[in-house]
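Note that this complex is displayed minus one protein chain, with the remaining chains in position.
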Amino acid sequence: MGKIAVSCEEPALDSRIDPRFGRAAGFLIVDPDTLEFSYVDNGSSQAMSRGAGIQAAENVFRSGAKIVLTGYVGPKAFQSLSAAGIQIGQNLENMTVRQAIEKFKAGDVDMASSPNRMGHGA
Amino acid sequence: MKVAVASGKGGTGKTMVSASLVSVWRSPVIAMDLDVEEPNLHLFLHPEIKGKRTANMEIPVADESRCSQCGKCAELCQFKAISLMGKIILTYQEMCHGCGGCIAVCPEGALSPGYRELGEILWGRTNYGKFLMGRLRVGEAMSPPLMRQTKIRLTEMTDLNGTDVIIDAPPGVSCPAVNAVMDSDVILLVSEPTPFGLYDMKLAHQAFSQLNKPMAAIINRAGLGTSEMAGYCKSSGLEILAEIPYDRGIAEAYAGGRIIADIDGEFRKLFTGLADKIKSIPEASGRRGVPNG
Partner (left out) sequence: MVEIVVLSGKGGTGKTSLTAAFAHLSYNHIICDLDVDAPDLHLILKPENIRTEAFFAGHKAMIIREKCENCGICQEMCRYGAVSEISGYPFIDQIKCEGCKVCVSFCPSNAIDFCEKQCGNWFQSDTRFGPMIHAQLFAAEENSGRLVALLREKAKETARQKKLDLILSDGPPGIGCPVISSLSGASVAVLVTEPTPSGRHDLERVADLCAHFRIPAGVIINKSDLNMAQADSIGKFCAQQGLTLLGRLPHDPVITHAMINAKAVTEYDQGEFSGRVAEIWNEIEALSGYKSIKLMNDNK
């Protein structure tokens, strides 16, 4: 299974999920089998007020992750991730990164076929 | 002479003043609405629209088969309108500011010019002369490029020698407002003597000062609120050209889509007097008759 990028508030498995994809503090890039992880800072996207989702999608792409787990994805980020063949699990909130990975492994995360948030600076 | 009617705060009577000035202007005049987000001048001048055109902005269209994924375009773009995801080039046309940099920088000729609609430019005639307006497409975020194209249309309509232009500018003091007034010869600030009105007029006065153009104030709804407004104008050298009284009749006439100068002789005199004062303002040197895109 490919690596999973989870939007998070802090660089730890027990960090809370940051439900915002584009404006997440960072991404934990997790190997779902071993739970080994690395951290990608997303500060470059947070600092932008437009195009944050596109920037975040580029950051995730560079990390090599094949799956994203997050809360909300806007239309531009969705388009970017889809174009790169990255699958998106959305509507995840109020849980830790570890819980999100477990939920995903149990097959309980809805994989998105369309963005769940309107774009433009939100 | 190009006269820009502006205001820091919205709803101070900017459009009402513009419409009335156009109606009493004694020499040939073009009424031009550059409040492209919310153009309202036509609602009072009732122009017969004779022509219109779509205003477009150039955006890049990618030909993936020619793209070598060098990433130069995405690196140059300051607005995140192009993104390279591995081997795939993505363009986000609504993010584009139309700078043309990506098309120029691409070594493979993989980007060619396409267009995004900004809005429309309409022109025609009113009872008082020619009329011109820009109207932003709903959902479009960028008004300055549409304003630039509307100004270009103005230069096509007349050589501007012997014809004056009255510009209804957008409210506020940021980029679009400055864009609307920056090619004018005189800037009029319409305000009302309330705390909001005073604060916003100070902002506008400060913002437009850097353009080095003659400025003057028009106080609407005079007698409504505080007297601090007059004090500010006096201390900052802003001449008050006219005071329009606070009057429910005016509010009702405006609500009915009427031009205030048409209510009665008293108001007509007020605006003809204002027009004469505006014409006597010495213009900023060297600007007269210079068309500016």
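First chain written, first letter: the chains are A and B, and each begins at residue 1.
Rule of thumb we're sticking to: a contact is a pair of C-beta atoms (placed from the backbone, for glycine too) under 8 Å apart; a residue touches a chain by one contact, two chains touch by 3 or more.
A quick note: this is a predicted structure, and the numbers were derived from the prediction, not measured.
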Visible chains that the absent chain touches, using the contact criterion stated earlier: A, B
Given B:Leu111, B:Met142, B:Ala242 or B:Ala275, the one touching the chain that is not displayed: B:Met142
Option from B:Pro47, B:Pro60, B:Gly98 or B:Gly134 whose C-beta touches the chain left out: B:Gly98
Touching residues (missing chain, whole complex) on subunit B: 7-12, 15, 37-38, 40, 43-44, 76, 78-79, 97-101, 104-105, 136, 138-143, 148, 170-178, 182, 194-196, 199-200, 203-204, 206-208, 210-211, 224-226, 248, 251-252, 254-257, 293
Touch list for subunit A against the chain that is not drawn: 23, 48-50, 117-122
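Here is the rule we use: only the chains that are shown with their structure count from here on.
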Between subunit B and subunit A, distance of the C-alpha-averaged centres to the nearest whole Å: 42
Partner subunit A, residues of subunit B touching it in the complex: 79-81, 83-86, 88, 90, 92, 95, 141
Subunit B-facing residues of subunit A, complex: 48, 50-51, 54-55, 57-58, 61, 76, 79-80, 83-84, 120
